[in-house]
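For this depiction, one protein chain was excluded, whereas all remaining protein chains were kept in their positions.
All chains are identified by letter, namely A and B, in their written order; residue positions are counted from 1 within each chain.
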Amino acid sequence: MTGHKTGLRGIRSDQASGLMLAVLAVYVWWLNREFPVGTLADPGPGYVPLLLAIALGIIGLLVAVFGGRSIPLFNIRWPEATRAVIILVACSVAAFALERIGYRLSIFAFLVFFIGVIERKKLLAVVLVSGGFSLASYYIIGDLLHVPLPVGPWGF
Amino acid sequence: MLETFNSLMLGFSVAFQPQVLLYAFAGCIIGTLVGMMPGLGPLAGISLLLPATFGLNPIIAIVLLAGVYYGAMYGGSTTSILMRIPGEAASVMTCVDGYAMTQNGRAGPALAIAAIGSFFAGTVGVIGLMLLAPTLASFALRFGPPEYTALLLMGLFVLAYMSGGSMTKTLAMAVLGLLLGMIGIDAMSGYTRFSFGIIELGDGVGIVPVAVGLFGVSEILLTAGQQETPRVQNPTLRQLIPSKEEFRLSAGPIMRGSLLGFMIGIIPGSAHIISSFVSYGIERRMSKHPERFGNGAIEGVAGPESANNAAATGAFVPMLALGIPTSPVTAVMIAAIMIHGISPGPMLIQEQPDLFWGFVASMYVGNVVLLILNLPMVGLFVNLLRIPYAYLYPCILAFCVLGVYSVSNSIVDVWIMLAMGGVGYVLRKFGFDLAPVALGLVLGPMLELSLRQSLAMSGGDYGIFLQRPIAVTMLALGLLLLALALKPMIFKSKDWRSKVGLEDQVE
Partner (left out) sequence: MKRIALAVIGALAALGVQAQDAFPSRALSMIVPFPPGGVADTTGRPTAAALEKILKQPVTIVNRPGAGGAVGNAAAANAKPDGYTMLMALSSISVIPEADKLFNRKPAYTLDQLDPIALISADPMILVVHPSLPVKTVKEVIALARKQPGELSFSSSGVYGALHMPMEMFMHAAKLQMRHVPTTGGGPALTQLLGGHVTLTAGGPAAISGHVKAGKLRTIVSWGAERHPNYPAVPTFKESGYDITYYIWAGLFVPHSTPAAVTKVLRDAVRKGVDDADFKSQMAKLNSPIQYLDAPEFAKYWDADARRLAAVVQVVGKVK
């Protein structure tokens, strides 16, 4: 995001986000073509989405128009973006693993990754917190509240 | 009056039976614990507990469930304040200023005021329920689709009116939320919309994963990578207690929020989220320092939190006085008494006086139990903030995954939460206010359905909105608020909004 060195330098953050919303509105409108809009008196399934897409488009453009005084787009700093991406990827891996290797193993691995690899805490603390959390939370939610949490192929 | 008093005495004689008292107590504790799990709210709480009540007698069953309901509402506000994770739609507003107070080192007072506000609101609600249930219930029945449409529209107009920063940006987020609400099978025609072939999306996008993602996960994404992670807080006892000034500021919002919440609560449907938004909007408008809102204003916790709890009690009015389930929560509770052969209906109060009055009395008891349970627990809960952030945030994330998954055992919900976390992160970097997305998502499907139901009722005649007094009143009020909100934009384009808008950008 921060890498560009083009003529876009002057663009303001609200102008960029407003235009993005307008683009999203066009996309929704495009998706909505397959649903009958109906009439004003008898709205079909496509009626309200169409109205909303139009509203989003207009409001998006308004955000862009009124956005001349917002801070320049490239003044937004993203110092935490790398970590944010790491977190999202790790969560996705855990979500993917959840129904495959079971709740306790996925969450254990997830916590070990964060506390041990990312935050570099002591091994004992890592194991205790990760193990304690995954087992205790399974006991409370799964066993006491009867929520069927996923169990892996090894029955764990 | 004397009759009511005598009946209430009957109720207390039921509620003070040791066994009933014990279950009321147990319900409050279980509810609080369930509510503290991110993603698990009151509905999940009572649904999980429902089977356990089949073996109990109906009074105990309903007392237990009511305790769980209350407790979960309160427990949800705890996670909202301490970790910015809403347990249900209505506590979204508590996240905003509650979490800001935590960051300012005022977590204790925020939790304490939330507990006191909930207690007051709960008490107001029970008194209203006791004295006015039959009267209010017939009012509640007058809310058909046209009235509901008007109410929801008013909710959206109030949003425009209350928006603190840029109104266009607030509305953009509301529309985004409404659009998210369009995903899923259309109840009027059966068409599946915007589901991208994902069968689970046929059910629509749930509010819990979206709220947890937008608020909780995005907060962690913003904070975890900072050079300076949040400092560990070691509050002294003094810092846990609200100051005199904070008590003074909270009194008005708690009272207004309670009345407002109760009125919105009795209306059939699940638009309770409106009560907390409207309360927040009113308090911000009435405040001498509206700029404090969003940065840790205690009124922003006191008002919505009271409104939220009063609405919860208000929802019992049509349930008990008419025997109709008007929200998912009361529907589960009706099922709990139907299982015992009590057919819900307008005769419930006459036919089952000990059930009704026992329930009312146990609500008084439950409120007191929650207050004495939770005020001392404030000190305990705040200890969570002593955990170093490096340990805290991975555990919060794991809790979010667990809680969101547990609600309907759906991995798709976890994906929605993560996607919303990413979206929320980017939108916050661009200075967007996310609460309206939650409001829009909840109101969207209801608004669409009630609008189309109204037109089906009238055969396509929009005049139906103008023939019904309640609908007209609410629409007029909403339009007035919208006009007031638009005024500064049209008449002076360089007002305080633009300045505040600029300041908002610096996160």
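Heads up, the rule we're going with is that contacts are C-beta pairs under 8 Å (C-beta built on N, C-alpha and C of every residue); 3 or more make two chains touch, one makes a residue touch a chain.
Keep in mind the model is a prediction, meaning the values are calculated, not measured.
Of the candidate positions B:204, B:281, B:394 or B:422, contact with the unshown chain belongs to B:204. The missing chain, though absent from the display, is touched by one residue of B:26, B:255, B:339 or B:411; that residue is B:339.
Contact with the undisplayed chain is limited, among B:22, B:286, B:372 or B:457, to B:457.
Of the candidate positions B:13, B:47, B:239 or B:287, contact with the hidden chain is made by B:47. Interface with the hidden chain, as seen from subunit B, comprises residues 47-48, 50-51, 54, 141-145, 184-192, 199-200, 202-204, 268, 322-326, 328, 331-332, 334-335, 338-341, 343-348, 408-409, 449, 453, 456-457, 459.
Basically, only the chains that are shown with their structure count from here on.
Chain centres here are Cα means. That of subunit A falls 23 Å from that of subunit B. Across the interface of their complex, subunit B is touched by residues 13-14, 16-18, 21, 24, 28, 31-32, 35, 39-49, 52-53, 55-56, 59-60, 62-63, 66, 69-71, 76, 78-84, 87-88, 91-92, 94-95, 98-99, 103, 107, 110-111, 114-115, 119, 121, 125, 129, 133-134, 137, 141, 145-149 of subunit A. Touching subunit A in their complex are the following residues of subunit B: 34, 37, 48, 166, 168-169, 171-172, 175-176, 178-179, 182, 186, 188-189, 191, 193-194, 217, 220-227, 390-391, 393-395, 397-399, 401-402, 405-406, 409, 411, 414-415, 418, 421-422, 425, 427, 429-432, 447-448, 451-452, 455-456, 459-462, 498, 501-502, 505-506.
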